[in-house]
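Before any comments, here is the structure.
Apart from one protein chain that is not included, each protein chain of the complex appears where it belongs.
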Amino acid sequence: MEALAQFFAIYGSLINFIGINAILALSLYLTLAAGQLSMGSAAFAGIGGYTAGILTMKLGVPFLPAVAAGSVVAGIAGLLIGLPVLRLTGVFLAIATLSFGEVVRIAVLNVDITGGAQGLVGIPNHTKTWGIYLALMVVGYGIARLRYSRIGWCFESIREDETAAKAMGIDTTYYKILAFVLGAMLAGFAGALYAHLNYLITPREFGFSVAVDLLIYNIVGGTRAWYGPVFGAILLTALPEILRGTGITAGPMRMATNGLILLAVILFLPNGLVSIFRRTGTKREKSPLAASEEA
Amino acid sequence: MDLLAQQLVNGLFIGSVYGLFAIGYTLVFGVLDILNLAHAAVFTLGGLIALWLVETCGLSIWMAFPASVLICGLLGLLLDRVAFAPLRQRADSNFSGLISSIAMAIIFESAALGLFGARTVRFPAHTVSVSVWRWEGLSITSLQVEIVAISILLMFALTQFLNRARVGKAIRAVAENDRTARLLGIHVDGIIAFTFFISSALGGAAGILFGLYFDSLSPDMGRSIELKGLAVIILGGMGSIPGAILGGLAFGLSEVLTVAITGTSNLRDAVAFTVLFTVLVLRPSGLFGRKKLREA
Partner (left out) sequence: MHNVQRRKLIVVALFMAAGLFSGQICTQSFAAATEAKIGFAFSMTGAAASYGATQTKGAQMAVDEINAAAGAEGIKISPIFEDDASVPQQGINVFNKFINADKVSLIIGPTLSNTAQVTDRIAQTAGVPVLAISNTAKGITEIGDFIFRDSLTEMVVIPNTIKIVKEKFGVKKVAVFYGNDDAFTKGGYEAFKKALADAGMEILTEQTFAKGDRDFSPQLTQIKGKNPDAIIVSALVEEASGIVSQARQLGIPATVPIIGGNGFNSPALIKNAGEAAEGVIMGAAWNVTSTNPVNTKFVEAFTAKNGGAPDQFAAQAYTGVYIAYEALKKAGSTTDHKAIRDALLQLKDLDTVLGKFSFTPERDANHVPVVQIVKGGKFAVLE
């Protein structure tokens, strides 16, 4: 028992971090599921995190309502941004959401209430490990169910071929915005949890490189099922520690390993690492549209 | 009055470096419809390799510059070979190309980190002899003039090349429609590889000039210019070389003037990204881009 307690003392923050990254990866997954490459997840997480942090710190709002508020505010931001931006496709959408993310980061940097560049210091530590993983399981379950609901199939059809979906009478705009807003809310939720983890959040933690990391978790894990991004998040967040155990500690080597894994996946396993397991998957998963799936 | 003039000089100077960087970006996008996010990493490596050549190998900067530019061109070929060519057959090649360029960027940056260390390094003093010219309160260094001259020269050479030379025209043909180009007997894969060569060479050149002027090189120096380069090519229009040049200058000026007016560097990027966002929403093809927007 003592050894277990020690394990948590050392790796506690890593385990927390893995959980949060998994939820964040899922928030990106939601938009990818509808075929949208949104790079704004990090910014929405930041909005959620700062909102919740300011509420608990300055206004003494209790933890859960603050987190909910953070989520909602992020969702509203998602709606406001989504409307003008969802006309764009592919790379342009990615760049637009990215620039939105940068504008948010700079705004936060310059406003006093967010503590500026030094961030919010002294946020009460409310987030517990079990809370994070409970949330992760609920979210994972929810997304898994979503996949086979009407909404999920609409997302899937938009992702595969938007024009055909429109021709079939699906209100693609509505569903795209829905995916975007849900993704934003989930990101805001994760951000709010994260804010209450380590006393401190800074604008740097919600910037461009984080957005790229989330994309990498999704790609490496695989975007065909909800456990793909989760797996990607777990693997890549824990990777530095695993490498440390095998003796590879230098910063460059870890970074290079991340890059090499991503390259290998995109070249040889474009559906992510989880597709290794799914080769033994059930027939139920394959819809006729899957014929276009590159294996 | 000369305050404004000095700020304009500052802005034009940094703008020409941005423009040089952006040209490489937009060249690849115009030809391949792919965003090569490893471009910033090549920018970084260009500067660091030049530093290594000057410091460790004792070359003069006039030798190290072309040598490093050449090496960056070769890195571009490597990029094409490893990260882009294998994916060309795929239906979603734009997206997967983007991802693999991110992967290569990470690998390049970790190489820079491993080979050159995490610290900020500098070209040895007197690598380039600098004289300062003062005139009516305006201050311009010879280094600034040299850098602007080199940037303009390279940009001009590229534009001429694309318009006049056979290979240049072939590149434009492939950019227009690669299938037709193939039918016309153009060796498309080779042209694409060559485009990468030029693009990365230019990126590396921009990195060396940046490092020379700001007297500081570090493995993450690409980060700051990565997003700006993106903004520049969107503003100027993806695939348009004049757009990239003008966009770069406009960007440089807006940056400098924003900082001058607000007295703080915090908002420097805000103006840029707000403009970028607005341009994307209102007119995604940018100022000079092609009207039809391909699926990217």
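We call the chains A and B, going by the order they appear; numbering starts again at 1 in every chain.
Here is the rule we use: contacts are C-beta pairs under 8 Å (C-beta built on N, C-alpha and C of every residue); 3 or more make two chains touch, one makes a residue touch a chain.
Keep in mind that this is a model prediction, so the values were computed, not measured.
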*For chain B, the residues touching the chain missing from this view*: 3, 6-7, 10, 14, 118-120, 122, 125, 130, 132, 134, 137, 139, 141, 214-216, 221, 224, 255-257, 259-260, 263-266
_Give me the chain A residues in contact with the hidden chain, please._
6-7, 9-13, 109, 116-118, 121-122, 198-200, 202, 204-205, 238, 241-242, 244-246, 251, 277-278, 280-282
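Keep in mind that, in the parts below, only the chains that are shown with their structure count from here on.
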*Inter-centroid spacing, chain B versus chain A (mean Cα positions, whole Å)*: 30
*Can you name the residues of chain B that touch chain A in the complex?*
35, 82-83, 86-87, 90-92, 94-96, 98-100, 102-107, 109-111, 113-114, 118, 223, 226-227, 230-231, 234, 264, 266-267, 269-270, 273-274, 276-277, 280-281, 284, 293, 295-296
*Okay, in this complex, where on chain A does chain B touch?*
37, 84-85, 87-92, 94-96, 98-100, 102-103, 106-107, 109-110, 117, 208-209, 212, 215-216, 219, 250-256, 258-260, 262-263, 266-267, 270, 292, 294
